[in-house]
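To start, the structure under review is shown below, and the notes come after it.
On to subunit A.
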Amino acid sequence: MTEFFAMGGYAVYLWPSYVVFLAVLFGAWGTALWRGRRIRRAILRERRGRNDKR
Partner candidate 1 sequence: MWLWFHRLGSGPTFYPFAGRLAWLLAIPGLLLLLHGLYGALWAAPVDYQQGQGYRMIFVHVPAAWLSLFIYSSMAVAAVVALIWRMKVAEVYIIDAAIPGAGFTAAALITGMLWGKPMWGTYWVWDARLTSELILLFLYLGVLALDQAIEDKRQAARACALLALVGAVNVPIVHYSVEWWNTLHQGPTVSKFDSPSMDMRMLVPLLELTLASTLLFGTIVLVRMRATLLWRERHSRWVGEIVEAGQ
Partner candidate 2 sequence: MRGVTALLRRELQRYWRRRGDALQAPLIFCLICLLFPLGGVPSPEHLARYAPAVIWAGALTACIFGLEALYRQEMAEGWVDAMLLSAWPMPLVLFIKALVHWLFTGLPVVLLAWPMSRALYFPAEQVSAILYGLLLGTPVLVLLGGIGAGLTAGMGRGGLLTSLLMLPLYVPVLIFGAGCGVAAHDGLPITGQLYLLACMLVAAMFLAPWASAAALKIASESS
């Protein structure tokens, strides 16, 4: 197992590159979902506010 994580001495370079790639991939996905929820909430708030005024 340790041997696997050591990656023949390349661990310092290899694991960060996987981390960077996956972080970009899932980070972009996560922020997209989060942004969608935020926008839906903002629209809802705007609509509620307008209805109250009426």
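Selection rule, in plain terms: all candidates are chains of the complex that A comes from, given by their letters.
Things to note:
Everything that follows uses one rule, which is that contacts are C-beta pairs under 8 Å (C-beta built on N, C-alpha and C of every residue); 3 or more make two chains touch, one makes a residue touch a chain; residues count from 1.
Not measured: the values here are computed from a predicted model.
Chain contacts in this complex place subunit A in touch with candidate 1, from the set 1 or 2. If you check the complex, the residues on subunit A that touch candidate 1 are 4, 7-10, 13-14, 16-18, 20-22, 24-25, 27-29, 32-33, 35-36, 39-40, 42-44, 46-47.
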